[in-house]
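Structure in structure tokens, see below.
The complex is shown incomplete by one protein chain, all other protein chains being positioned as in the whole.
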Amino acid sequence: MTTPISGPHYHGQRSVRGIMAQVMLALVPATVFALWQFGWPALFLFLLTLLSAVVTEALSLHLAGKAKCAFLLDGSGLLTAWLLALSLPPWAPWWIGVVGGAFAIVLGKQVFGGIGQNLFNPAMLARVALLISFPVEMTRWAAPQPFTATGAPGFVDSLKITFSGGTNLDSLTGATVLGHSKTELTRGIGLDVSLSDIYTPLDYLFGLSGGSFGETSALLLLLGGLYLLVRRIITWQIPVAMLATVALLAGIMHLVDPLRYADPLLHLLAGGLMLGAFFIATDPVTSPSGGLGQLVFGMGCGVLVYVIRTWGGFPEGLAFAVLIMNAATPLIDHYLRPRVYGRSRRGTPLTYTAEQLGREKE
Amino acid sequence: MKLFRFRGGIHPPSRKELSAGSAIETMPLPERLYIPMQQHIGTPAEPAVKIGQHVLKGQLLARASGALSAPIHAPTSGWIRAVTDFTAPHPSGLPILTVVLEPDGKDEWDEFPLPKDPFEMPPELIAERVAAAGIVGMGGATFPTAVKLGGATNKHIHTLLINGGECEPYLTCDDRLMRERAFEVIDGVLLILHGIRWGRAIIAIEDNKHEALEAMRATAKGYGQLEVVAVPTLYPMGSEKQLIKTVTGLEVPAGGLAAQVGVLVQNVATAYAVHEAIRYGRPLVRRIVTVSGGAVRDRRNLEVPIGTLVDDLLRHCGHDGEPERLLMGGPMMGTVLPHAMVPIVKGSNGVLALSKPELPEGSASPCIRCGSCVRVCPVGLMPLELMKRAQNNDLDGAQDYGLSDCLSCGTCAYVCPAHLPLTHYFNYAKGELAARAQQKRKNDYTRQLVQARQARLEREAQAKAAAAAKRKAERAAKKAQEAEA
Partner (left out) sequence: MLAAVLSLTVLGLALGWLLGLAARRFRVDVDPRVAQVEALMPGSQCGQCGFPGCSPAALAVVNGEAPLTLCPPGGKALVEALGNTLGISVDTSAMNDGDPQLARVDETICIGCIKCLRTCPTDAIVGAPKQIHVVMERACTGCGACIEICPTGALALMEEEPTLRTWRWAKPQLVAA
């Protein structure tokens, strides 16, 4: 007789592949919009990153002797690459995407033992690695050049931009608001001046500004995030805690000195915060699995993002913040477990006084 | 009434519509009945019949043995054909001592003295009669009801909670029972109340059973101490601890009993059995079973004599081809059966013959730590962490993560997108824990035996030495005497 199977003999409709597909679906609006904004070079970069990740994943699975189909089809590698692509400068040269995608898969995921085993968010690990290795390429932000815009590069020009470093790129690049204001601050110029020529909240909301590929349209990312919340792919704890913490800190500091510290709205809309809060920090593998732990995790990310943005060496701190909190995840999960039925928070069996029970009698 | 929310829980498709529409029918007597000598938690009952003997319906077949046990009675009149090992309705397919009864077709009840007014009886007598009738928890837990009642009389019980949750998908036997025999069920509830010296009784029914709610409400009207409550449809509402929390807001302390928070929980089918036993003196010899599943042609709710083979039920209802999986109980917590040649017992609330499309598909992949299992666990455990420890045979670690608090309710495995057999891991780990305890007991016993033996050997050696010394002394004395002489 074969060994009997224990219950439940019933299963909900969820699958890993389904979850990954839903997340990608939620990313589609922001991605399509970003592709529109940044034109052909962005599309090339996007596809290259994805391709690189899939090929590398197939290769490492082959080397590890694991079943390729099952794991390739779960879509987690694709999602990682997608998130990484969205955090790259849209006109970065081709090898940024290729190296990044491969790095994310091999060093971010497979060396840990594959899906579910990695300690750090692979996309953010790759982004940080790229940022450190290629600081110039990684901070050359293109200003939006929609396909229809007059100055937009054509197909052939775009190929040149992506594959040969392009011609006079500098004329096309703009600065991000976070980077710009930071540079200006060091020159003694207050936010009132430095922001006036570059920052309009509405542009940031709709994504009409320069910046990483998919980080720009806060509104579309927010919509995608809400979709994930509604479908219960992610929980509210991490995004809410993270956004609220950033807003709170920014609010306090803005009240202290509005010339030095930008207002909360700017912090919420700029950089990769929306993407990070809904899509990156919520990566299931590297974030805590309990609700309370997720709150703490989100708050931690929020604090770190704000601190790095405001006082750190980089204009954007999302990747670092998430990675640091990833490292804290095992500890958080160990100490912040849910309360068990019939036990106190400390784990001892509950006791009721006669009065508590008596009151129940009514 | 104010209700409370237990944590987690899921809304699996109920699939009750498959059988909810069919009224309770009586299952015709099969050719043979196979009545296992243990259908309850505790010590097996001891057979009290001889082969060839003729018995009447309701006559004692096996006596309860020890404090935690229940007697077993003949489900119909007929001849005892064998007392032998027969496959138990258990996933292992291992045998259990079983009485084989061949019905004589008359289905003739034994005579029972009828009590005049049970409410005039002293309350202790209720528990006594319930014990004699062999009633056990019929929701599936099969804990001897009289033991619970007996315990309740000396504790401070303020609420009798009648469990009409029936949260398992497919199952509709309790639903039909409440719809069709509300009066009998309510009478049973009142009798139990009398047995525990009154208090209030709350009858909790999931709010997807409108007809049952209506019938029970209508019948309970006029009894001030009864309240019929619609509880939200949420798996595992039918679990004792979760139901207590929902209705009273209290939580049974970990490792403790419901009585500790002043609650006694009984299933509706048990209340019905109590009614039968006290009003008519009839022991528990039949029960209502839902026969359902994709592989069954006519899904029904059948009143079945205990000991009827699952095979008889399936043939009675008809099935299309071989079912892919055969279950006793619901799909969440029910157990898989090795084959259909196993009998219905007191705790069998359902027989499910599932077809392939109804079963979970997809093989397990590594955990993606999505936390779904943590979110839905009604106990507040972290199933993913528990599983990691069970996988590595780290039983102490698993205990630290609450292995013994786990209900094996299957909620976590139901939602896991990686299709991990979480609950199977926990059942495995609990088994290992029990095995470890057993081994330890055996080792302790062995050590005792070894010490006893050593003591014995020493004693023997001493006795031998003493005897030798005595002989030596005697010889010396004799020599001395001879020398003197």
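Read from first to last, the chains carry the letters A and B; within each, the first residue is number 1.
Operating definition for what follows: a residue touches a chain if its C-beta (ideal position, glycine included) is under 8 Å from a C-beta of that chain, and two chains touch if they have at least 3 such contacts.
Not measured: the values here are computed from a predicted model.
The residue from A:G251, A:G291, A:G312 or A:P349 that touches the chain not shown here is A:G312.
One chain of the complex is left out; on chain A, the residues touching it are 3-4, 6, 66-67, 70, 119, 132, 135, 308, 312-314, 320, 323-324, 327-328, 330-331, 334. Where chain B meets the chain that is not shown, the touching residues are 38, 88, 90-92, 94, 96, 363-366, 392-396, 420-421, 424-425, 427-428, 430-432, 434-436, 438-440, 442-443, 445-447, 449-450, 452-453, 456.
To be clear about the criterion, only the chains that are shown with their structure count from here on.
With each centre defined as the average position of its C-alpha atoms, the distance from chain A to chain B rounds to 50 Å. Residues 1, 4-12, 14-16, 18-19, 70-71, 74, 76, 114-117, 235, 284-291, 294, 333, 337-343, 349-352, 356-358, 360-361 of chain A touch chain B in their complex. Touching chain A in their complex are the following residues of chain B: 6-7, 10, 12, 91-93, 156, 158-159, 169, 199, 241-242, 245, 248-256, 260-262, 325, 327, 331-336, 338, 354, 359-363, 365-375, 377-382, 384-385, 401-402, 405, 408, 410-411, 413-419, 421, 423-424, 427-428.
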